[in-house]
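Have a look at this one.
Here the complex is missing one protein chain, while the rest keep their positions.
Chain lettering (A and B) follows the sequence in which the chains are written, and residue indices restart at 1 in each chain.
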Amino acid sequence: MDKQGRDLAETVWTRLDRKAGAIIELTVRQLRHRLSTWVVLGVGIMLMALLLIFYVDSVRESFEPIDNDGDSVDEDGDGYPRGQEEKYGTSDYFWNGASEYPGSSAYVPESYIDANDQVRTIYENKSWEGAAFFEATWIDYNYSGEQWDSHINWRPDDNGEPQLTDCSDWDLDRVLNRISWGEACDMGDGDEDGRNTYYAAGKWRGEGTNTVLEGGFLQWGYWTEEFYVAPDPKEMYINEDGIDCIDLDGQIGDCPSEDRLSGSHGFDDDGDCLAAAERGEFVDENGNGILCDVIWRTSNGVVIGITADYNVDEDLDEQEYTGELGHRMFVIAVGKMAFVILLGLFIPLFLSLGLVRDETENGTLHLLLSKPINRSEFIAYRLMGYLAVSGTYVIALALLVGIVASVLGPGDSIIRLSDLPVWLGIGIATTLVLAAYGSLFNTLGLISPKYGVYICILFGIWEFTMGSFSIVNPNWTVSSVSVSHWALQMIDAVVLMAWPDTIQWSAIDEAFGIYSGLSFFWQPPVHTLGTQSAAVSLLISTVVLLLFTFSFVFVGKSVFNRREIM
Amino acid sequence: MTIAEQKPPAVLIDQASKWYGQVIGINEVSLAIDGGVTGILGPNGAGKSTLFKMMMGRIKPNQGSVRLFGVDPWTNTSPYRRVGYVSESEKLYEWMTALDFVTTLARLHGMTREEATDRSKHVLEFVGLTDVMHKELGKYSKGMRQRVKIAHALVHDPDLIVLDEPLHGCDPIARTSIMSVIRELGRQGKTVLVSSHILEEIERITEQIVILHNGRLLAIGNLHAIRDMLDKHPHRILINCEDPRSMAGLFVSQDPVFGVRFPSEGQLEIQTNDLSAAHSLLPSIVVSSNQKITSIENPDDNLESLLGYLIREAS
Partner (left out) sequence: MEVAFGAGDGDDEATAIVARSEASLGTIFEQSYRPWRGELGPRWMRNYAIYRHHVYGVFTGKGHRQYHPMVRLMILVIFLGSLTPIPMLFLSSLFGDDGGFFDKMWGINRYNLWGQVLGYFPRNLCMWPLLTAIVVGGMISDDRQHGTSAIYFSRPVSRLDYTAMKYASVAVILGFVIVFSYFAYYTSAIVFKGEGWAYLSDTLPMFLSGILAGVILVITYTSIGLALSSISQSRFFAAIGFLSIIYGTKIVSQLVEWTFETTFLYVISPYDCLAHLGQLLLGLPLNYEHPVSFSIVSLIAMNGISIWILVSRVSSLEVTRE
C-alpha cells in the first residue's frame, strides 16, 4: 500500500499502461473507421500481389538456358556456330566471316621484306601481299577475294595474257602515284628474258622475282589445305562453360570450393579461351600470369571478388545460378523499393499527419485532454496506435509475400527458410521508417497545422529522391541525410546476415556476365565503422532511425506542451 | 489546523489575465469556488470559455495564477483525476456508441476495462441514456449528445465538474433533464461550475452566480443578495389586473412607491425603492381594490435585468 492508500498493483505504472492501452485502442479504431486507411492498405496489398504475379511469371519462364556469352549464333551463316568458329580461330562476323569457317583454308605468313631490310629482291612461288616490281614466271589469275580484300585483278584475255595499263615509259613517281592499292600495271619485258615485269600493289599469287622499293613492304606466305570439320549444333554452345572451382586436390568441383576458397580457379570447358591462348592471343586479363583462369579473392572466409579471364567460365547453367540470383534480387528490390520507399513513405503521409492535428481541428482533443493524461504521453500513445496498425500491417505483409516467394523460389527444400529473416528484417526496417516518418509528420502537423502539409510533401519528395539515389549508390554522403537511406542500409545488412554469401553471389553475377541486377540493388552495408560487420551496420542504422523517431517525438512533445488549445 | 494543512479550494483563480494580442479575454479575475453549484454568467464573448479553458490547462494565463485543488493545471495533469469537464465543442467520435465512448474515456483515468464499463453504464443511467447507449453517437440528438458529454465528465466520480454551456441548443425537455442532473450533482456535494449566457437557465439551477463581462468579474455571490446590493436602482412590480388606472390610484399614495406606469393594456407597473416594503403593502391594496389580479411579477429579480444593471454600471 502506498501513502494514498492504493494497492501496489494500482500504482502509477499499471494506470499508465491502461491509459496507453485506451489511447492506442482509440487510435486503432479511429484509423479503422477511415476510408483512406483501407484504401491505402488495400493498395499496398494489391501492389504486392502484382509483384508476386510478375514473380510467378518469371519463375515459370526465366530458367530457360540463356546463352550468356552469345556464342550459339551463326551470324555469317556458314553453318558453324560462333563458339565453334572461335575455337578454330575463324571469324563469325558477317562481313568477311562466311569465307572463314573451321577447316577452311587459311593464310600462313612466312616472311617479309620491310623498310629496313638490305636485300630487297626475292624469288619464290608464293602468295604475296604488298607493293613490288614483279618479274613473273607464273601468275595465278584465279587468286581472288572480295573487292575490298585488294586482290589484284589481272584481267587476262583469251590467250591468258594480262591486259593492264601500260606503264613502261612512265617515270617512277607517276607509277607510284597512279597505281593504287589492289591494282597492277604492265612495265614490259625490259631485260627481254621472256618474263614480263609488272608493278603490283595488293595481293596476288605467282612465281617470280619481286623487287621491293626502298621504304616499301612485301610479305609472303602460303594457304593451308582445306579440311572438313563437322558443324556443332548450336545448342552445344549454350551453358557450355559453367563456373568451375578447383579444390586442394586439383579436382574440379562445386563453387565455391569448400577447402580452397581463394586463388586461381576456373576451367575453360568450351576451350575458346585455350584456343585463343594457343593462337598466341592475350588471355590473362586478370593478370596473375596463369592463362585462362579465374581469380577468387576472399576475406574472412567469404568470397568478396572474382575476376575472370575473358571467355573463361562465361556461359554458366542458368538453372543453377540465375534462379538464385533472380530470387535474391526480387527479395531485395521489393524490400527496398516497394516496402521502404513506397509503403514506408506513403502510409505515414496518409495515416500519421493527422494523428494529433485532426483531433485539434475537430475539437475532440478536449475530450482526451480533460483526462489525467500528459500531453507527451498522448503523442507517444497516438504514435503507438498508428504503429500498431501500420507496423503490424507491414510486417504481416512482408512475411506473407516472403512465404509465398520462398515457396515459389528456387532451391531443393519446399520453403526457403533463410528467406524469412530477410523478410522479417524488411518488415522491421519498414516499421522503423513508418515510426520515423510518423513522428516527423505528426510533429510537422503540430508545429504548423497549415504549412505542415506542404512541408511534409516537400520532405516526401526529398526522401523519395534520396531513397532512389541510396539504392544506386549508398556511398553518396548526401543521401545519408534521409530516413530512407538508413532503412535501406538496414536491409543491406540484414541480407548480408541472413545470406552471408550474397557478396559472393554479387561477385559471381558481375564476373561471369549474368547481370541479374543483384549488384545494382544490393551493395554491402556502408556504415560499419570500419569493421565490415553487417551486425554493426544494422545496429547503427537502427539506432539512427530510432534516434530520429524519438527526437521528433520530443520536438512534437515540447511544441504540444506549449500549445494553447482553443 | 495550519494553513498548509488546509484543504485548498477546488478552484482558485488569483488575478488571472489572458489576452490574445490586443484583445483581452480575461482581465484580472480572482475567484475561489468550493462546493455547490455555481453559475458562470455572461453574454457571448464575456470570457466564460476562456476562464474554463484556463482552469482546464488548455491555455496559460498571461498573468496571475490558476489552481485546481492547489495544483497548476497548465503544468500538471494530476488535478484532472478529480475534475470532469464538458467542453463547448460539439464534436464527438460519431462512429462510437455512447457506452464505448464513455468507457474509452473512462479508461484514460486508469480504470480497467471492466471497471470502466461498469462505471460508464452507471453514469449513462444517471444521465438517462441507458436505453440508447448502444447506438452510435452520430445518430444522437443534440440533447443526448450533451448528456453523453456530461456522462463522460462524471464517469470517474469527480469532485469538481465544469460544464461549458451544457444547455446550448437543447430543446426544453432535454434542458429540463440536464438541469435536474446538474441539481442532483449539487445535492451530492460536488463543486459544479455551469456557464451559460441564457439567464433563466442558471436561475433554475442555482442561486450562486459569478457574472463575467468583457473578461471582467462583475459580481459574485447569491443572486438575490447581489440584487439587494443594487438597491439604489428602482425596482419594479408588474401587476396584471382589470383596471390598472384605479389600482394605480391606490398605490401612488403609499410611501415606498414613487411612480407608476402603464406599459400596455391591463398592466400596471409600480416603481419603488424598497421592494420588501412594497411587497408587504401589496396584499392589503389588492384586497381593498376589489379587482381580479391575474399576475404579480418582479421583472427585475432575474438575471437579465441584473446583468443589464451591472453592465451599465461597469461601462
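Definition applied: contacts are C-beta pairs under 8 Å (C-beta built on N, C-alpha and C of every residue); 3 or more make two chains touch, one makes a residue touch a chain.
Keep in mind that what you see is a predicted model, and the values were worked out from it rather than measured.
Under the touch definition stated at the start, the shown chains contacted by the missing one in the entire complex are A.
Touch with the chain omitted from the figure is made, among B:Gln188, B:Ser264 or B:Ser295, by B:Ser264.
When the full complex is taken into account, the listed residue touching the unshown chain is A:Ile461, out of A:Ile45, A:Leu172, A:Ile461 or A:Met566. Of the candidate positions A:Leu41, A:Leu342 or A:Ala534, contact with the unshown chain belongs to A:Leu342. Contact with the undisplayed chain is limited, among A:Ile246, A:Val303, A:Val334 or A:Val433, to A:Val334.
Residues of chain A in touch with the missing chain: 36, 43, 47, 50-51, 54-55, 57-58, 326, 329-330, 333-334, 337-338, 341-342, 346, 349-350, 353, 450-451, 453-454, 457-458, 460-461, 464-465, 517, 520-521.
One rule holds in what follows: only the chains that are shown with their structure count from here on.
On the chain B side of its complex with chain A, the touching residues are 53, 56-60, 77-81, 83-85, 87, 89-93, 95-96, 104-105, 107-112, 149, 152-153. The part of chain A that touches chain B in the complex is made up of residues 14-16, 18-19, 21-23, 25-26, 29-30, 33, 362-364, 366-374, 564-566.
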